[in-house]
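Heads up, one of the protein chains got dropped from this complex, but the rest are sitting where they should.
Order of writing sets the labels: A, B and C. Residues in every chain begin at 1.
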Amino acid sequence: MDRNIRVERLIETPIEQQEIEIVERKGIGHPDSIADGLAETVSRALCNLYNDTCGTILHHNTDQVEIVAGRSAPAYKGGDLISPIYVLLNGRATNEFEGKVIATDTTAIEAARIFLKETIPNINPEKHIIVDCKLGAGSTDLQDVFKRGRAPLANDTSFGVGFAPLSETENLTYTTERFMLETLKKRGLAAIGEDIKVMGFREGNAINLTIACAIIGKYVDDLDSYLSIKEEITEKILDRSAKYTDRDVNVIVNAADNIEKGSVYLTVTGTSAEMGDDGSVGRGNRCNGLITPHRPMSMEAASGKNPINHSGKIYNLVSNKIAHEVTKKVPGIQDIYIRILSCIGRPIDQPLVASAQIIPEDGADMTLIEREATVIMDEWLADITRITEMLAEGTIKTF
Amino acid sequence: MDRNIRVERLIETPIEQQEIEIVERKGIGHPDSIADGLAETVSRALCNLYNDTCGTILHHNTDQVEIVAGRSAPAYKGGDLISPIYVLLNGRATNEFEGKVIATDTTAIEAARIFLKETIPNINPEKHIIVDCKLGAGSTDLQDVFKRGRAPLANDTSFGVGFAPLSETENLTYTTERFMLETLKKRGLAAIGEDIKVMGFREGNAINLTIACAIIGKYVDDLDSYLSIKEEITEKILDRSAKYTDRDVNVIVNAADNIEKGSVYLTVTGTSAEMGDDGSVGRGNRCNGLITPHRPMSMEAASGKNPINHSGKIYNLVSNKIAHEVTKKVPGIQDIYIRILSCIGRPIDQPLVASAQIIPEDGADMTLIEREATVIMDEWLADITRITEMLAEGTIKTF
Amino acid sequence: MDRNIRVERLIETPIEQQEIEIVERKGIGHPDSIADGLAETVSRALCNLYNDTCGTILHHNTDQVEIVAGRSAPAYKGGDLISPIYVLLNGRATNEFEGKVIATDTTAIEAARIFLKETIPNINPEKHIIVDCKLGAGSTDLQDVFKRGRAPLANDTSFGVGFAPLSETENLTYTTERFMLETLKKRGLAAIGEDIKVMGFREGNAINLTIACAIIGKYVDDLDSYLSIKEEITEKILDRSAKYTDRDVNVIVNAADNIEKGSVYLTVTGTSAEMGDDGSVGRGNRCNGLITPHRPMSMEAASGKNPINHSGKIYNLVSNKIAHEVTKKVPGIQDIYIRILSCIGRPIDQPLVASAQIIPEDGADMTLIEREATVIMDEWLADITRITEMLAEGTIKTF
Partner (left out) sequence: MDRNIRVERLIETPIEQQEIEIVERKGIGHPDSIADGLAETVSRALCNLYNDTCGTILHHNTDQVEIVAGRSAPAYKGGDLISPIYVLLNGRATNEFEGKVIATDTTAIEAARIFLKETIPNINPEKHIIVDCKLGAGSTDLQDVFKRGRAPLANDTSFGVGFAPLSETENLTYTTERFMLETLKKRGLAAIGEDIKVMGFREGNAINLTIACAIIGKYVDDLDSYLSIKEEITEKILDRSAKYTDRDVNVIVNAADNIEKGSVYLTVTGTSAEMGDDGSVGRGNRCNGLITPHRPMSMEAASGKNPINHSGKIYNLVSNKIAHEVTKKVPGIQDIYIRILSCIGRPIDQPLVASAQIIPEDGADMTLIEREATVIMDEWLADITRITEMLAEGTIKTF
């Protein structure tokens, strides 16, 4: 079995030692993330529908979700939407198989509406959202019918990338958004909206976290209350950051607020999609949840792509899995970069190349690293259909 | 005050004495009626919104609702929709007034979704329907702002018509649909869908009621069960009809069924909008709930038209009101036909002409009839804004 | 062959002797007429496509066209559209037949764009119009495949109506619109837009023609020029009318103009669809080109309905054909009303009833009339597929 696995030593200033680092995370309520989330949710719902009704996953791509922003009139203690957020579920899905029609459209709509209710709880789905669906009819090439353990043929010539470990700034950027939603919001700061954007910027040993956070008007009494919420968020993030880094951390929340004019980042629902900010699949976070311009990235819009033979999606996911497993199991690695390239029509367990670039620690045994990394890469590629299963189960994230 | 009221004696074979009569009623779940119902519901919701937020009703026309049919896989004991029914709320509504923005779009969507749930209870609004909204921004001419008792200026040169009383066949056609939904369905025949079309055809003294009735699969076990439901419906309608007419009544339900092929009128939701039948405003019943080719009719799509100064809508409604009141209060009338024509820019209480054509009974006092009919017509026209109020309250029907 | 042809003498004041008559014609550029025209044009283009590629006409219904108005900034000597007119081609069409795919969507779009260019020449189709197409996939029941001379089965229980001859007011209303476009516009009054609405109202021996006519700004220099164009139109129509009737004729053009405010009916393109007026199929003229509330009418949206077995469409057209032929060939008829009712599933040459109501002239031989009318009705019904052919050829009008 030819996998063309190539492990290469890379000479490079490790990320932590570079002067400047820029990292971005778009939180789950950012319009681009909502689009990604819907695309992947609909794909997962279709996987389950296909498994239930046909015993296998059929071909589909639901990666063309569009969020067209609404229009809102936010207010302290309340506010309402004037025009709804318009969600277009787009793409293609097999809706006939062996003479049976399959309820792809209605399944997609239901899954999308449930996702929106769960993800942005302050949206009233009966009046604030239009979920439209224009899934075209796709067809399933029988040779690509998903069978556990047998690799289907790559749909295209494309690549995936991954790296590990996350740098301190990357980690902080990622976890700050999670902390705000999972901890601060749940422990009383209900005003925190799901639309959070964290821009991490490290300059030497100073880390700046510039945070845009939609504040939900109905939980805020007035401008004073707004300001004290911002202050509390800032302090809590500073406290938390101190536990995770020795570097100086600076936090700014909603830098564009103009207090004199009373112009602040207030929303009705907690997402800027209610007022002017559209969203698209594939414009936001990469599969590891971050945008990292100084690291290898793929442009692939992974969310919503078919999980069977879309090599771009699958290779991005498996590259990150490999990178993390290698750094965890193999000692002596500072940074590892994985790139995997498919060839259209060739089984996806046999890429054109699977490359690892490794920056070893001083004195590390590169021969050992190479051997062990190769084994791990080979195992993941041999078991590539496991990624498909994890996607159908929802146990792996795409954004 | 010039109302140009004209009462004329009409020489004409009264409808009951004509050989042939054709009458149609599209029930509330027929796609065209759903469109009418949504158009009027949205208009009413906007009236209430405007009254609440601005103290008066502002300009709007919501009469462009489109129902694009879905695709279904009906089955005994169940079935599901493959593709949803797409509902487009279209038209125009004032969304800014005296510096205030008004939540017309979200109000329209919410009202439409509630209407659909109530009207077609077997639709699952979370997966079977897309409610889209493309209400354009309208504007309100200040001189037309609604004030009780002061007639606004007609928006156009258009007319309304009405007649009374209903003939026996008209009555039977209308009430048969009501009886099926309000009595039969509620007393156990849950399988009766809301999409009922009754075609009444009288030939001399024989009345044929050809009924198309969507049957809801989940309440039906199998073909035998379907057939016995049809039989029960047929018998109950025959029994009931016998109480209301001495003519021979013949009832046929779902004439297109092909029992051998097992091809019958089975649905998932109770409306043919789930499978292939689109609907539009203004194509179905006239304001009196019927389509009557042998009677004066207007082409006006009344549902959803603005209730303030849309003369076509208002004159159709008031014409029917007048016709019924005159036949009720003035003795000696066999048939009365009302036609009222507006002149654009002239107050709607001053039509270009308000005409009554009357077929008196033998020996009736035509002078008396003329005088009393004129009084009633004058009163209704003088109090024309009452129609606007009844529309906002929902106490008058448009289809 | 049972056609259940019934001829009945009707006692009724003939229309010319009634006191009041109201007649309306919406010209070819009225938004509702544009919708009708597009629906029928697309149907005809599909008929030709089907004939060319499959040798027969396949099933389709293209009667759900919607015109959503644009937004314009009209001006003397120029003006432009701000937002385009949106045209939605909707309905259903068979796009696969005997293993062949058929280019229904692209054919529909091309036909619609050509129709719009020809019908409203001052529209710039590259920037003023969006032609969208959401034709659903239909299917063709093989037993309905069109074969010359063999009547297909009725698609539904529905009816058509027709009458003849046109009254003087009806005639004048109809021909005035034609005269404005075909004569006045072509002979120099280029400013006349295609969106003309004529409301004819006869009160005794006085006929009022209230005309709304979109004036095209680029052919008008200023307000004075506008007023003299209106004056010329008015005079020319009065001159012409005098040749066709001895009654007094009164003509008002653009009654809603407010000269002091300079508010007049100026457009960029010649249709009010450019600014606020939406259009739908089936809301305008009946198959004879008129709306006549005092005459039998059907609510059928004939334009765009399939020309093979849609009994509502076919019976409306054939009813008018019959009415005109009978009045032309059979002496002694003042008014004739035709109504034909289909039964779903029964061949369309065998209606449930084909009724003629006749008001004879004094002294006419009713027995003879009855016999000859019956023959003519029978011939038309026997040759009912001729209507289908005329529709495919475009030699019969639906609005």
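FYI, a contact is a pair of C-beta atoms (placed from the backbone, for glycine too) under 8 Å apart; a residue touches a chain by one contact, two chains touch by 3 or more.
Bear in mind the structure is a predicted one, so any value in this text is a computation, not a measurement.
Trainee: Which shown chains does the hidden chain touch?
Mentor: Counting the whole assembly, the omitted chain is in touch with A, C.
Trainee: Can you work out which residue in A:A75, A:A242 or A:M299 touches the chain that's missing from view?
Mentor: Once the missing chain is taken into account, the touching residue is A:M299.
Trainee: Touching the absent chain in the whole complex: find that residue among A:V131, A:A212, A:V251 or A:V268.
Mentor: Touches the omitted chain: A:A212.
Trainee: May I ask which residue of A:H60, A:R92 or A:R240 touches the chain that does not appear here?
Mentor: A:R92
Trainee: In the full complex, which bits of subunit A touch the chain not displayed? Write them out.
Mentor: 6, 8, 10-13, 18-20, 22, 24, 64, 66, 68-69, 88, 90-92, 134, 136, 138, 157-159, 161, 197, 199, 201, 203, 208, 210, 212, 255-256, 276, 278, 280-284, 286, 291, 293-294, 296-299, 301, 337, 339, 341, 343-345, 352-353, 355, 357
Trainee: Just checking the interface: what residues of subunit C touch the absent partner chain?
Mentor: So the residues of subunit C touching the unseen chain are 71, 73, 80-84, 86, 95, 101-107, 109-110, 113-114, 126-128, 130-133.
Note that only the chains that are shown with their structure count from here on.
Trainee: Building nodes from the protein chains and edges from chain pairs that touch, which of line, ring, star, complete or other describes the result?
Mentor: If you draw each chain as a dot and join those that touch, you get an open line.
Trainee: Skim through the chains and flag the pair connected by the most C-beta pairs in contact.
Mentor: Going pair by pair, the biggest contact count turns up for B-C.
Trainee: Taking mean CA positions as centres, which chain lies farthest from subunit B?
Mentor: If we average the C-alpha coordinates per chain, A ends up farthest from subunit B.
Trainee: Centroid of subunit A to centroid of subunit B, CA atoms only: how many Å?
Mentor: Once rounded, the distance between the two centres reads 51 Å.
Trainee: As a quick test, compute the distance in whole Å between the mean CA positions of subunit A and subunit C.
Mentor: 56
Trainee: Among the residues of subunit A, which ones contact at least 2 other chains?
Mentor: Not one residue of subunit A touches more than one other chain, so the list is empty.
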